[in-house]
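Excluded from the complex is one protein chain; the other protein chains are retained at their positions.
The block that comes next holds subunit A.
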Amino acid sequence: MNESKRNSTETDDWEPLKAFTNARIALGKTGVSIPLNESLQFRLAHAHAKDAVYSQLNVPELQAILEKTGLPVYCLKSAAENRDIYLQRPDFGRLLNPSSAETLQKLNSPPADVCLIIADGLSATAIMKNAGPVVQLLVDKVKQAGFSLAPLLIIEQGRVAITDAVGEWLRPRLAIIFIGERPGLSSFDSMGAYITYAPQPGLTDERRNCMSNIREQGLPPELAVDKLMYLIQTAFRMQLTGVALKDNNELGASTVYPQLPT
């Protein structure tokens, strides 16, 4: 009896088409099934995404990086105690826990023009990789433009709308939250930025603008900061953010799609 072929997989002739898309095309086959190597590559990408969802902020390290901006940095927590609660109760992730709210209340600082918030969201990895350089650059530009800045806030287990809870105590004219985006298989370290004019409890997501995929391989920090500065200035001029800013394509920013897990 002949020995079976050690490798029974067949490749696809259209592998050159891979040049046109990052989609998993021309995977080849064994029978009608996906060859093992491709199956393991998929698992690896999923493992990275899952690890990113359960990653945690290294708060002391992040604080040290952010303090280089010269601004005071405060570390806060949302009302979601842990990741599993965070994933199931988005409403908790939109509220500050009582001691964090108290911290902000005691600050009693005069309202600033711009408040920057850094939250883990669905990928702390994204924040640890990208928040430092982006915030540093943005702080410099905001200062150069003559706007005042609130203390920097790090929030654990935060969702986008926790911006509004911060707004209740700090009353900034505008807030930007940098937050880890839901990891995809092709990117587990994408940071998003959501901009809210006059944040206060009760706002809905169509009052914000968002910029996504901020990372070296996506929207790089310098470009992201330029676009954010343009958005900040436009928002101050129009005294709003959200749907009314949507149609300006050059912004590279979009309004918040209602189904996004924000």
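The rule is short, and it goes like this: a contact is a pair of C-beta atoms (placed from the backbone, for glycine too) under 8 Å apart; a residue touches a chain by one contact, two chains touch by 3 or more; residues count from 1.
Everything that follows uses one rule, which is that contacts and distances are computed from a predicted model.
S.K.: Given the options "Ethanolamine ammonia-lyase large subunit", "Ion-translocating oxidoreductase complex subunit C", "ABC transporter ATP-binding protein" or "Nickel import system permease protein NikB", say which is the protein name UniProt records for the missing chain.
M.R.: For the chain missing from the view, the UniProt record says "Ethanolamine ammonia-lyase large subunit".
S.K.: Which of these touches the unseen chain: A:L27, A:L96 or A:L231?
M.R.: Answer from the full complex: A:L27 touches the omitted chain.
S.K.: Among A:G132, A:G158 or A:P183, which one touches the chain that has been omitted from the display?
M.R.: Going through A:G132, A:G158 or A:P183 one by one, A:P183 is the residue touching the chain not shown.
S.K.: Looking at A:Q56, A:Q88 or A:Q233, which makes contact with the chain not pictured?
M.R.: The single option touching the absent chain is A:Q88.
S.K.: For subunit A, which residues reach the chain that was dropped from this view?
M.R.: Given the touch definition above, subunit A has residues 10, 12-14, 17-18, 20-27, 29, 31-34, 38, 42-43, 45-46, 49-50, 52-53, 87-91, 122, 182-186, 188, 258-259, 261 touching the missing chain.
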